[in-house]
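For this depiction, one protein chain was excluded, whereas all remaining protein chains were kept in their positions.
All chains are identified by letter, namely A and B, in their written order; residue positions are counted from 1 within each chain.
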Amino acid sequence: MTNTATGIIRALNSGIKHIATKRFTLRYPEEKLKFVGDGYQYDPATGVGIAGLKGRHMLFHDHCTGCQLCSIACEGVAEAIAMVKVPEEQKQNKKSIMPQIDYGKCVFCGLCVDACPFYALYMTNDYELSSFSKEGLIYTPAQLQVKPYVEQDSEIIITKWGATHG
Amino acid sequence: MSVIAPDFKLSGFIKSLIDDIVWAVLIMSLIGLPAIMMILFFIPMPVIDGELLTPFLAFTYLADPSRTLPIVQAFMETDMFKIMAFPGFGFAALLAAGTIFVERKMLAKLQLRVGPFYCGKVEGILQLMGDGLKLISKEIIIPAKADKPIFWAAPVLFVASAAAFVALIPVAPGWVVADVDMGLLAVFAVIGFFPIVTILSAWSANSKFPFIGGIRALFQMVSFEIPLILSLLGVVMVTGTLNLSEIAASQSSFPWILFLPVGAIVFFITMLAELERIPFDLPEAESEIVAGWLTELSGMMYGLVQLGTYLKLYAFAALFVVLFLGGWNGPMIVPPLPMEIATHGMEMGPITLKIGGLEPLLTQLITQEMLNGTLMFVLKTVGVIFFILLPRGVFPRIRVDMLLNLGWHKLIGLAFVNIFIALGLVYAGVLGPGGLQ
Partner (left out) sequence: MYWLAIYGIFLGHSTMFMWPAGDRELLIDLMEKISGARVTHAHFVPGGVRNDLPPNFEEVCLRQVNYFEKRIKEYAAVFYDNPILISRTENTGVLSREDAIRLGTTGSVLRASGVDYDLRIKEPYDVYEELDVHSPVMKEGDSYARSKIPWLDMLESCNIIKQALQKMPKSGSVRVKLKPNPKGKGFDSVYKRVESGRGSLGCHIVSDGKVEPYRLKLSVPSFRNLIALPYLLKGEKLGNMPSVYWSLNYWPVEADR
């Protein structure tokens, strides 16, 4: 009987203590999370990746040779990369084809980045990729070239009164 | 509201103007005039300065603002004011609305999240108003096979019985809506009415979730009524009266919780069960049955039921305060009202401003004791409501057979222990008419 009573009082006590703890929620549209680094990248020389968020891809037009290795790597996973012809002329890209990524199918696994041997395909921190139509989700090589501006301002802060996103 | 406004046409404008005028004249003549007639016939007109206050005299008084105070005082002494505004519906509804908001915010803070946040500019204060507007604007859907008269009447009956409960509670000395001599017995009668309304609402909805919820509500409320009544008998024995105002007045030196703590605990637990709060929220178990007996109510019917539930919460907490914590008694916090303004008037330079009618108002109606009593009552009620809201975040739901075991075995036993303690105190001469008062 006393066990029950002390159990109840301890629970109520813990409840009251938590009223004084800080709130943990991240108020999303006004505050956005910070990221470490610049996005997931892969170094074919050492064979090891560099840590970062796997967000939208970024294609460097002056490095891509149109070898289709990224498209072949994706075929086993999601079939989201197709090669399309680009109008510009690049010295190293004889066939003038570059990857076009369909974000409706992409699972953001990063195997395409691992497959590219020419330092051309990286991933960035951009994660807000919604659009109003399915066609709007297919990013052409020109769109993939743009480096995104990602707002980041808050991270988890652990204080004496609890953890917050601030 | 993205409606494309039509182009402006003068004929349309004049037509709508005439429409409005016709409606206004119609309503005033068909409804307004009889209403004025009824007010003139049935409400007794106060006598001010030897003249009967007719509406014409009231209009002449409005020319001199300082003479409206007797009108205000006369209005505050009527029964209508007591029912609608001060210790009755307005006061209770204000506290109930505050309770809903505080509950959501406090529960959110306890769970380390933000409660309503975006509605008002400051931490979501206008959320309740937004919710009320939303509920009013929703369509009321009635199940096809439901029993329509009873289904429509059930939420109204629910609010009516909750309001009847609120009407019996004394807030300050002399301020109670219904000063019944057997007040506590009337409270028991009204409490016994709640399961009936619940089962009516659940049964008439003719669908499985309300059915299960209603049956659970029925046996939860019924099985906790007996410990409720028994736990209050201790207080009755010690004070010797059933009148709630007298019980509150008899605690002028010490509250009864010091002598009858077991009864207070039993009453608190049965109060949580009668209000269907967690840990006893089986009738409304959100993860097992969809919403219990509230499932089929939508729109303003749901709004009425929520209002009734929170009025019930306020009334039970107020009952706890009146019976166990001392009602309106407490140290005098409110400073004494400035009586010189009433008798001699305020001095502003060369002019002495005399406000007629202030003196009877301050000595008879809004006295220092009344303000102090109301303040202590509100503080104590808020404290009790905090302790009712707290278990919601801390305890899981209790199982059905454990609930019945609690209600029929353990709580009745504890209530009887409380009665024996009370009897012992009375016969030993410690309390009651023989000993300490």
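Just so we're on the same page, a contact is a pair of C-beta atoms (placed from the backbone, for glycine too) under 8 Å apart; a residue touches a chain by one contact, two chains touch by 3 or more.
The structure displayed is predicted, hence computed values, not measured ones.
Touch with the hidden chain on the side of chain A covers residues 3-4, 7-8, 10-11, 13-15, 24-25, 33, 36-37, 40, 42, 46-54, 107-111, 114, 123, 156, 158, 163.
Listed here are the chain B residues that touch the chain not shown: 107, 110-113, 278-279, 281, 285-288, 392-402.
In the analysis below, only the chains that are shown with their structure count from here on.
The residues of chain B lying in touch with chain A in their complex are 106, 108-114, 117, 390-391, 393-395.
Chain A makes touch with chain B in their complex at residues 8, 11-12, 14-16, 18-19, 21-25, 27, 162.
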